[in-house]
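The structure appears right after this line, and notes come after that.
Apart from one protein chain that is not included, each protein chain of the complex appears where it belongs.
Going in written order, the chains are labelled A and B, and every chain counts its residues from 1.
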Amino acid sequence: MENRFGFKDLVTLVLLVVVIAMVYLSMVQFDRQWDDIKALNNNITTLTNNQSQMRSQIDKLSEKLDKGVAIVQPNGTHTATTDGNPTPTASIPNNGLHGLYEARTEPDFAEGDTVVDAFGTQIKSVTALTYKDLYGRRIQSFVIESLAVQDDDTLEFLPLIAESWKIDDHSKDYDAYLAKKKPELEAKVDADATLLDPIRKGMLDELTKTGQKPPEPGSDDDKALTADAREKWIDQQVRDDPERPSALVVTFKLRKDVRFSDGVPLTAHDVQFSWELMNNPLLNAPETRNFYDNVESYKALDDYTVEFRFREPNFLAFDMAAGFGILPKHFYEKFSIEDINSKPGLLMGSGRYRMPDPESWAPGKLMKLVRNENYWGPKPGPAALIWLEIEEDVSRMASFKNGQIDYFAATSEQFDELKKDEKITSRYTPFNYLPVPTGYSFVAWNVTREGKPTIFADKRVRQAMTYLIDRQRIAKEVMLGYASPTSGPFDDKSRQADPDIKPREYDPKKALELLKQVGWKPGADGVLRNAKGEPFAFTLTYPSGSDTYERIMLMLKDSFNRAGILMTQDPQQWSIFIERVDGRAFDACALAWGGGSIEGDIRQMFHSSQIANGANNFTSYINPELDKLIDEARRTIDEDKRMKLWQACHRILYEDQPYTFLLRRQSTTFIDKRFHNVKRVTTGLNDRSEWYVPAGQQLRGE
Amino acid sequence: MANYIIRRLILLVPTLLGMTFVVFMIMALSPGGIGGSLLNDLGELDSQQSRAIRQYYENRYGINQPVIVQYVKWLNLVSPVGFRSQRDETGKPHYTSFGFKWPDLGESMAKHRPVSTMIAEALPITLLLNLITTPIVYILAILMGIYAARYRGKMLDVGLSTSMLALWSLPTIMIAVLLIGFLANRDNLHWFPPGGFNSVEAHTMAFLPHRTEAGFERGWLLDRGWHLVLPVLCMLYGSFAWLMKLMRSSLLENLSADFVRTARAKGLSDNRVLWGHAFRNSLLPLITVLAGVLPGLLAGSVVIEKIFSLPGMGNLAIEAINARDREVVLATTLISGLLSLLCILVADLLYTLADPRVSYE
Partner (left out) sequence: MTRLALQPAPPRLTYLQMVLRDTLRGVGPRVGLAWLVVLTFLAVFAPFLANSYPYAVRTTDGSLSFPLFRYLRPVDVALPVMTLLALLAWRLFGRVPARWRLLVWVLASSAVCAACFLTIKPPLRQTYDRYREQVKQGEVIWAITTPIPYSPSDRLSELRFLAPSASPWRLMGTEGNGADVFSRMVHASRIAMAIGLIATSIALVIGVIVGGLMGYFSGIVDLIGMRLVEIFAAVPTFFLLLILVAVMPPEWNPYKLYVMMVIIGITGWVGYARFVRAEFLRLREQDFVTSARACGLPLSSILFRHMLPNGMAPVLVEASFGVAGAILAESTLSFLGLGLVDQPSWGQMLSESISGTGSFKWWMAFFPGMAIFLTVFAYNLVGESLRDAIDPHTRKVAAL
């Protein structure tokens, strides 16, 4: 009975627990303070940096002044006033900053206040180049700048870091070289078939790896594989040929006054470093590397000149070089590649905003950008940008209703409900618009499965399926009107789309007629049957997890069912869905393509070269005429000619319906009315750094 | 005693090995295999890109090797004794020397972050939930159990027993949804937040609640407490009902035991008998089931964390399972398994402390 656990022990135990809890809480409190102190410290470092730089500049200046130099105001650029901002009277230069200049000329312009946005997910990483999602990309766009930017209204490229550029189009030389070299190579490979062996082996390995059966030697599939290998071999030889002329050379002249947010000037070496870093095979950015594969070389010719060379003529070549984000060499050099791969918060650039601490952000911490006080151009209005991470739709909306969010990207359902709420509309402006580029959703009809044509092989069947889908009703009932039916892969208002083509209307009668022509007739039970008496049945595979998708699929199912077509739903997890699509093991699948670049390239989905090896023409759709048009368009640098070609592509796709193009979804957002200068532009809304809050209306501090 | 503990700790090893092996195999044999979903992390479909990504991952994580090799490599990584490794320029690990090293949980394939940091962020949240819940459950259950046992057989007791069974049967998902629907919804009462761990503006708050010119401000601490009320309530009631029934029956058993009758015969008051003799013995079964309660709460918090979107271990696990993020799934399995096994061990040891008759010598 000595070690009896009595009442006294209980009290001691409870006291102990209380003490431990207190210690824990105080540790938490210290942690919070420590975070603040770190941010403060970082600010001080930047300030000191700045100060020392300014001092050295002043020293230089006074030296010059002592020597007696005349100061001349150069024409066309802005005058530097004491606070580094242009006077309203100066003419606005036509470069990537004109939006900011314009904002600053508004009479009630004021600096200050914060824009609070909310993401529906946790941001995984914002480290330059290795970020993996849209959210990371969004944050980057405020911190990192590129050589030139596409204007959000006119869509033409305007100078930013580069003050000018020169494009040398050598595609004629390239074509001449190709015309000469290709027959030589073809002769060589036809003479010696063993040259193909390593490539063939690689392709066969690829097949076995993805779980497909390698073709029997001598079969048609095998012949096709050899032909592919031959093509690949030739491409490779051309690519590796040191004598091959570059198809395109672009030279950029950089501005001399651009500085990174820590005050260090940006030079051509930073540009070269950024590209080198991206091309480091150790860096976890394989998809980016692959995207920029056409860029042959990037070289700093001197401190403020960079030259880019491209392998093949391609309409997107300039965009690649001009749009690539420039990173500070002195900052990223400090870290090993392993660090850049695994640290989520390494982000610094020359942009309008900067991370409060460019090194230590981690998921779960507040995502906040502060204004770059060192910015080399005119400074933006909002002093800080904040992204809250609220995963649940419901909580996000609750926070919005509590007034915690200034920029709220609502779902169609939320938008519809909130728009009717006067308390909301008195404080927020609702915006709904089709941004450019928008993605589109579609149902893809598989034409070939396991080497045999499917029920969708006939284009009349595909047209009939489109007639059977009531897209207007889906847009109205599921998307509540915040989406519109689409007729093809190009944005309806873009010049790529043929303006005369309108989406097919819902017309079951026409559909049944078309199906009858092919041989599908209703049987006694109302199910469509072919001559052999087999019912018209197929499985629609789609990614699981989205309520909206689920509802659309149910509507499709019901409407096909009414017409006598039996559809089975097959929702699959993304990874398995992709596997199915890559293996072409589906009847039909529903999916959406994301926005991509402003001028869409449709080669990856509809060109017949993209069928083999699990590439993205997963319906195995072939139209030689379209192939030719696509190749032609991609090579054409002249815009007007190219647009004509794209429009021809659009017409073919409309006729063939390899996909039934479903909907383009509108962006539906609410923006706090205290923000002025919020403008609708072609791409959507103007950049939030161009917004401002007049002095009297400012709500949030920094 | 020390011998016993060491023996038990050694027996943990095969169990943990078996556990991770089972999970590893299930993940490896599943369609898409290990890391299947990682190849399309961006949701992009471009096959050339996905091939490039696959190449990268194969080099870095070795997901093209035989499953057993991968498992052994993983074991080498987590074990404190093994080969140290270094990555070459393609990201491929090379093994150098053998010896003691820091156990490493690897790197998340989906988020490219060290798993240990992710666990370090998530585990405290789950533990906090459990550490708040467990003492409350025990205190309430013991008090109510005594109360019920005192009035045994009366209407009150019968009603209490049945309602405890009902409480125990209430599905967590239902209670969570109803609580959110009625107590944290603007259509009804909006007393609590519907989810999350902190308010949006918590980072600007002072630590303790205080009064400002604008009125009362919750402060960081109270804000967090306010967010935890509903989740804790959800975790609480089930184990409470179960423990209360246990307390009641064990107290009843003790009250009818010989030593209590002796004590009564000595003329001790009812209170003395209850608190001095029966109470302590009745606690024994409650201590043993502690081993069952804690892992149960850990597992139960999976659903609760999901519903209330708390970024704890459960949410981490669900996310990882959906992404087939092998390293994270294995790490969460390992840690929750280790925790529950240790709980069982601690409960066994507590048992000897509480009951001198039991010994493991």
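The criterion applied here is as follows: contacts are C-beta pairs under 8 Å (C-beta built on N, C-alpha and C of every residue); 3 or more make two chains touch, one makes a residue touch a chain.
Just so we're clear, the structure is a prediction, and the values are computed from it rather than from any experiment.
Student: Looking at B:3, B:86 or B:169, which residue reaches the missing chain?
Tutor: B:169
Student: Tell me which residue among A:118, A:576 or A:611 touches the hidden chain in the full complex.
Tutor: A:576
Student: I'm checking contacts with the chain that's been left out. Which of A:558, A:625, A:638 or A:655 qualifies?
Tutor: Reading the full complex, the residue touching the unseen chain is A:558.
Student: Tell me, which residues in chain B touch the chain that this view leaves out?
Tutor: Interface with the chain not displayed, on the chain B side: 11, 14-16, 18-19, 22-23, 26-27, 29-31, 153, 157-158, 161-162, 165-166, 168-174, 177-178, 180-182, 185-188, 194, 249, 252, 295-296, 298-300, 302-303, 306, 317-318, 321-322, 324, 329, 332-333, 336-337, 340-341.
Student: What does the interface between chain A and the hidden chain look like in terms of residue numbers?
Tutor: 393-394, 397-398, 411, 413-414, 417, 477, 525-527, 535, 537, 544-545, 547, 551, 554-555, 558, 561, 564, 566, 569-573, 576, 580
Note that only the chains that are shown with their structure count from here on.
Student: State the interface residues of chain B toward chain A in the complex, per the touch definition above.
Tutor: 31-32, 36-37, 39-53, 55-56, 60, 64, 87, 89-91, 107, 111-114, 117, 121, 135, 186, 193-196, 200-201, 203, 207, 220-221, 280, 309, 311, 322, 324, 353-354, 356
Student: Quick check: in the complex, which residue numbers of chain A touch chain B?
Tutor: Checking each residue of chain A against chain B gives 3-5, 17, 25, 29, 32, 122, 124-125, 130, 132-133, 206, 209, 281-282, 284, 286-287, 289-291, 338, 341-342, 344, 362-364, 366, 388, 390-392, 394-395, 398-399, 401, 404-405, 573-576, 578-579, 581-582, 594, 604, 610, 613-616.
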